[in-house]
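One protein chain omitted, others in place.
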Amino acid sequence: MRNRIRKIWKSEDFGFTKATDNQVNRFLKPGGQFNVVRKGGRFTVKDIYHWLMNARWGVFWTLAVGVIVMVNLLFSVIYFIIGVDKIEGAGEIGVSWAGDFATAIFFSFQTFTTVGYGALAPIGIPSNIVASLEAVLGLITFSLVTALIYAKFSKASVKLLFSDNILVSPHKKGKALMFRMVNERTDSLINMSVDVLVAETKLKDGKFGKKYDMLNLERSNIMFFPLNWTVVHVLDESSPLYETSCNGFKDSSLEFMIQVKCFDSTYSQDIYIHHSYVSEDIICDAKFELMYGANEKGVLEIDLTKLNAYSLVVDSEMTSV
Amino acid sequence: MRNRIRKIWKSEDFGFTKATDNQVNRFLKPGGQFNVVRKGGRFTVKDIYHWLMNARWGVFWTLAVGVIVMVNLLFSVIYFIIGVDKIEGAGEIGVSWAGDFATAIFFSFQTFTTVGYGALAPIGIPSNIVASLEAVLGLITFSLVTALIYAKFSKASVKLLFSDNILVSPHKKGKALMFRMVNERTDSLINMSVDVLVAETKLKDGKFGKKYDMLNLERSNIMFFPLNWTVVHVLDESSPLYETSCNGFKDSSLEFMIQVKCFDSTYSQDIYIHHSYVSEDIICDAKFELMYGANEKGVLEIDLTKLNAYSLVVDSEMTSV
Amino acid sequence: MRNRIRKIWKSEDFGFTKATDNQVNRFLKPGGQFNVVRKGGRFTVKDIYHWLMNARWGVFWTLAVGVIVMVNLLFSVIYFIIGVDKIEGAGEIGVSWAGDFATAIFFSFQTFTTVGYGALAPIGIPSNIVASLEAVLGLITFSLVTALIYAKFSKASVKLLFSDNILVSPHKKGKALMFRMVNERTDSLINMSVDVLVAETKLKDGKFGKKYDMLNLERSNIMFFPLNWTVVHVLDESSPLYETSCNGFKDSSLEFMIQVKCFDSTYSQDIYIHHSYVSEDIICDAKFELMYGANEKGVLEIDLTKLNAYSLVVDSEMTSV
Partner (left out) sequence: MRNRIRKIWKSEDFGFTKATDNQVNRFLKPGGQFNVVRKGGRFTVKDIYHWLMNARWGVFWTLAVGVIVMVNLLFSVIYFIIGVDKIEGAGEIGVSWAGDFATAIFFSFQTFTTVGYGALAPIGIPSNIVASLEAVLGLITFSLVTALIYAKFSKASVKLLFSDNILVSPHKKGKALMFRMVNERTDSLINMSVDVLVAETKLKDGKFGKKYDMLNLERSNIMFFPLNWTVVHVLDESSPLYETSCNGFKDSSLEFMIQVKCFDSTYSQDIYIHHSYVSEDIICDAKFELMYGANEKGVLEIDLTKLNAYSLVVDSEMTSV
């Protein structure tokens, strides 16, 4: 797998651009989305659906309730215009504008939700037609809500956490780049693999050229993922970053683009997760602290809050390269 | 992958036919569907479902509302035949045919949507039975609508745009066939690969024989797809089209059948997209214009409206073959 | 793929049994299901779900409506026992047993569907409790119906048709076993592959032993599947069936177990289809008739009703082996 991808990316042309007139900040946003503006696309129903599918539950429910309230107010206005006297059981009408409108609102909600007590009921053709329409619309609205709730539920949402930083750590007799990740949930991910692509910007002939390299990893896949996984790229002769010092990394504009593939056994499907680190995220001469251990009952415990915990390495710990 | 497929297609027998008495226009329609008429198939519920699943939202809603209205009118007729006097609260009946029928319609809608105000209610056995039936049917209808809405939502619909034309462009010291594609959405497609099969018709022994070849591509897969992808087939000695001039392409009846495979990370599933170009779509001596660039904020911008933009190549630009 | 599978099946132990005391008719039913009786399994909700998911629409709707009617009758009996005088608006009660029960039924349906006109309404604690329960049950029932409708819709149901017979046909200078298949729908299947496993029964040491062989196929996969696909196993020296004559096939108890893998582009998922032929399905010295051709408009036409059409081969056509 990694060999195949490396070959692709060594080719002259690649998915990202080779050279641009302006400097490109980063190709992937920290959350993993492409940092690209798309002009001239058509807007469709599916785009609303995608947006709702990815929206937070709070946003979704606010919007759903908001739409329901707005539609009801709209129909209330229509009933008010037709005349509250066309609603049976409206009682004394014309006493106050507000009271009549309240009747219209209550009738609207009783129709939209199809609760239809009948204490309020439409009289005459116009209000009957509008009420029929509103009842159908109400049912369709809740059909839509049902479909969207299930869509949101069924979207596999892997909660993979990445360390904030990418460290240059002592490793055997040299140094290595390390970041780590952990699954926030207990049980879902198996058969994971990871690819790390580094993009380096170089100014050449007045244009900002990009150099791309796939990094060799000490281990690029695991079968189970019960604990954390520290991904290690050894900074040896085979590394494209070998000749640059750690401070050099921070000065050059590097971008590490990470693609994780895994099988989500809860949803039984392959999942891809993207993440991106830039030069500012590099910490020199530091190492991650252990996140887990076995407790007295013989059960492994992992503390997710320690994901970003690292300690700086004192000189005596550093091995000479 | 491509090697395996090529081997298959080099075999004597293939998925498409080898020879026919009449000329075959094209195997794939421009949208990618097979251009085949199928006789003698059975029609099933699943066929309606597939049709609705692929129908546009406008068509779907028109049909859904249309069916609801028709069913209600049908039940209205039944209530009218049973007699509007069997609807409690119908008021003065028999005044006018239209007024009675309106009452039947309103009662039908109040029953179908289960709003059931009760201002109108069934009296006697026949109208009670019909009303019970209609209420059940109403709920089943909205169950169906809910299921279909979700089905339409959950269908992965990749919005992959292909350039209208396939160009013969200058390429290094020779020429190449080029078409390009772009994802209308920002974020969904990764790990794309493409195969291009060309079919050439030759009249032989009174039959229209077909010759099939898989074309070698400069690059046949990419990891990310943030920008556009120009697919390039170099017209060198290894190409089955090498000895034909560009005008020759236009005269012969070529068909380029394109299969794109990618992983849709929104829906977490593999997707295949098909597209087809014929001889008329070929433009000689032209090259595509750049669609994207980095703006001052360091963010890449791509303009989808430039997908089909190409400029003709003047003689001095053309390299001698 | 086929090589890997052959190796597995050449091993001494295999998925099916090697030897049994009684003769085994066939391992796969014609429809492709395992012909195995399973005793001692637990019965769960999922089993009902699976059964409903695979049931025909007619069966599903009959059952759904039947359950709704039965539940309503059950509640009607409860209301009748509580007393129809506990239903407001029941009119003159006690006139006839049938009239009272009809009132109970109508009230039950109005509650179950939540139409609740109110012309009939519960009075007192017992009938109110039962009515509340019934309304909740009614909504849950339609939730279940909605979920099941979608489940039935979303199940990828490939309509792959197999020829009734497997023919021994003239092929080049020898003979070959041939069966063919066609997709009843226009557009869904791509990247198909097929495996054919033959099981031969031999009586040995008082036990019925089984010999398994994967058959070599002239072509075992195709990219597109617009027309029919004739699967061909050449009866040459490499075939395990080489030394048996066609009538010998019919006398011995052979079973051809077929596994087809394909990608269903409508549902974007891999599908496996199984089918099985036995000795009785073999036709000697016959060949399939062409199912398709190009019409005058240059469009391919395929006639599905010709799937089983074959003609017997006269002596002069047969090539000597």
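Each chain carries a letter (A, B and C) given by its place in the written order, and its residues are counted from 1.
Everything below uses one rule, namely that a contact is a pair of C-beta atoms (placed from the backbone, for glycine too) under 8 Å apart; a residue touches a chain by one contact, two chains touch by 3 or more.
It should be emphasised that the depicted structure is a prediction, and the values quoted were computed from it without experimental measurement.
Within the full complex, the chain left out of the display contacts the shown chains A, B, C. Among the residues C:59, C:81 or C:136, only C:136 touches the chain that is left out of the figure. From the set A:25, A:54, A:165 or A:221, the residue in touch with the chain omitted from the display is A:221, counting the whole complex.
Touching the missing chain, out of C:71, C:102 or C:144, is residue C:144. Where subunit C meets the omitted chain, the residues involved are 5, 8-9, 11, 13-17, 20-27, 33-42, 44-47, 49-50, 53, 88, 110-111, 114-118, 120-122, 125, 128, 131-132, 135-136, 138-140, 143-144, 146-148, 150-151, 154, 156, 195, 197, 208, 257, 259, 264, 267, 269-272.
Mapped onto subunit B, the interface with the missing chain covers residues 114, 116-118, 146. Subunit A meets the missing chain through residues 57, 64-65, 68, 72, 102, 105-106, 109-110, 113-120, 142, 145-146, 149-150, 153-154, 157, 159, 184-187, 190-191, 218-219, 221-227, 229, 263, 265-266, 268-269, 292-306.
By definition in this document, only the chains that are shown with their structure count from here on.
When chain centres are taken as C-alpha averages, the shortest distance to the whole-protein C-alpha average belongs to B. One copy, subunit B, sits rotated relative to the other, subunit C; on C-alpha atoms the angle is 90 degrees to the nearest 5.
Where subunit A touches subunit B, under half of the residue numbers in use are shared by the two copies, so each contributes mostly different positions.
The chain with its CA mean position farthest from that of subunit C is A.
Separating the CA-averaged centres of subunit A and subunit C is a span of 39 Å. Subunit B has its Cα centroid 28 Å from the Cα centroid of subunit A. Shared interface positions of subunit A, i.e. residues touching 2 or more other chains, are given as 114, 116-118, 146.
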